[in-house]
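The complex appears here minus one protein chain, its other protein chains still in place.
Right after this comes chain A.
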Amino acid sequence: MDFRFDIIVEYAPYFFQGLLATIGVSLVGIIFGLILGLFIGLGKMAHHPLVRLPFTWYINFFRGTPLVVQILLVHFGAMPLLLAEPNAIVSLAVSLSLNSAAYVAEIFRAGIQSIDKGQMEAARSLGMTHAQAMRYIILPQALKRMIPPFANEFIVLIKDSSLGMVIAAPEMMYWGKAAAGEYYRVWEPYLTVAFVYLVLTLSLSKLSHYLERKYSTQ
């Protein structure tokens, strides 16, 4: 079997564009997922069950339904209500943010609740407010424990951005499929795409190991 590098070369500029789009939507998904997820995680830890309810169901919905379905609902259902001309990249970024927020919320909650409750008691007994205790005592310890699950979640997010293909968001996978469609070739485009995803996820995993080491030296 011959391997046609010329296809890869020809599509290189498109793969590069797709790579930028993949990195872009992933970064947006990570950043907004973190912000929204922190908020939802805190909401889910509320004392009152009625306050907790919407946050619980947010997590139930976004963890319990397929991301593809969410992407289709966002792009063809929600976005047309908000934007005159829905943009597939925007829809994909929004879907990834909403979806990862559900997982991030659970990572936050588990991380915070994993800290011994004596830590909060000691902080409060010294006259610190709940917010001060969270900021100086609980979160610094909890964040350290959250690094590995966050890395896990964001690796999944990068790979899942390839589902943007179903709404023709021009990320990396979209161009892989385009190349495969034009030349009726499987190996060249898909291996190239797979390789680039691998580079992205391995980089993230290296970063996570670095952070873990950095914050565990104490």
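The rule is short, and it goes like this: a contact is a pair of C-beta atoms (placed from the backbone, for glycine too) under 8 Å apart; a residue touches a chain by one contact, two chains touch by 3 or more; residues count from 1.
By definition in this document, contacts and distances are computed from a predicted model.
This figure omits one chain of the complex; the name its UniProt record holds, of "Glutamine transport ATP-binding protein GlnQ", "Protocatechuate 3,4-dioxygenase subunit beta", "Cytochrome bc1 complex cytochrome b subunit" or "Fe-S cluster assembly ATPase SufC", is "Glutamine transport ATP-binding protein GlnQ". Across A:53, A:82 or A:126, the single residue that touches the chain missing here is A:126.
Mapped onto chain A, contacts with the missing chain fall at residues 116, 118-119, 121-129, 132, 136-137, 140-141, 144, 218.
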